[in-house]
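Of the protein chains in this complex, all but one are displayed in their positions.
And then chain A:
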């Protein structure tokens, strides 16, 4: 059963890829439409169908894994991250029925795929549940939160579409740099995934002996060549690279090393693309977005937040509090992850007030949509992996 389950996710992944391609054809095929009539409409529709079938296969993965494990597969980093991506595709499937926007599909689906692959970089085997997680509230709380975050992620895609659509890429200013920075960040994830798979296939591993934060000797493994070595580190593995720098002892230097690798390779990737296209990446994406009016993109991003925010609040705060009262004895514990859920809530609350009462529409609203998604991803990745707390189960 676990094998069937991961195969279903693989099929879903390729269907998402197919859907991306079809949406791309739908958007770029615009010019031919005048002569060829229906072609353009059909590939957008087919892209939508592919995304639905992809979603169904992904749900197949989810259900079979649930049956195999005996609990909903949302209990560690791989499972939650993959499920968040699946819920993003679910949100697209819903919002597409309202707005029929192919460009939204084109911007969302690659992000979904990227997050699924990112998820599979974490250990994927089925894990036993610790006592605190053994409750039906695991399913209720986590699934609702993921649906909310998935829908909020659509507002990121729509916000990015808005920015790419309206910003004048012939100029050099901070708006252009801002959009390029968003795209660079996405490339860093691509770089991280490629490097992880690459070094893993090559069988790279370097072991260090070092002095940890308590002043004791300890061992640390590096999955990538050490640029930043551990505190007073000694390389034990033959034929591995000696580090150039060394990190202070309170920092997990192997994680820092991976981050450095990803950021530098992301930069390299970015400049290679710039070299090939000789203009900002946003400028290349811009013609794709011409099919949607800025007003429509703006409304889409707001609509996604209007739909997603109540669901997120229900799952991420209210259900969370009910469960915390049962499992942790108190409904609010100021656990870092909980605090960041509150920060997410406050951020979107501020967004809604700025939009409804202060008239922040258009570009300012779009930037906020991007920042909101950044906060969600920060809570998922950094708070889980770096800031320890009651939620650090993975």
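The criterion applied here is as follows: a residue touches a chain if its C-beta (ideal position, glycine included) is under 8 Å from a C-beta of that chain, and two chains touch if they have at least 3 such contacts; residues count from 1.
Assume contacts and distances are computed from a predicted model.
Novice: Looking at UniProt, which of "Cytochrome c biogenesis protein", "Non-ribosomal peptide synthetase", "Phenylalanine--tRNA ligase beta subunit" or "Simple sugar transport system permease protein" names the chain we cannot see?
Specialist: The record for the missing subunit names the protein "Cytochrome c biogenesis protein".
Novice: Can you say which of A:68, A:94 or A:218 touches the chain missing from this structure?
Specialist: Of these options, the touching residue for the absent chain is A:68.
Novice: One chain isn't shown here. Among A:114, A:240, A:260 or A:354, which residue touches it?
Specialist: Selected residue, touching the omitted chain: A:354.
Novice: Looking at the full complex, which residue from A:197, A:277 or A:346 touches the chain that isn't shown here?
Specialist: Within the whole complex, the residue contacting the unshown chain is A:346.
Novice: Of the residues in chain A, which ones touch the absent chain?
Specialist: 68-69, 98-99, 123, 125-128, 130-132, 134-135, 137, 213, 250, 293-296, 299, 302-303, 306-307, 309-310, 313-314, 318, 321, 325-327, 329-331, 334-336, 339-340, 342-343, 346-347, 349-350, 353-354, 356-358, 383, 387-389
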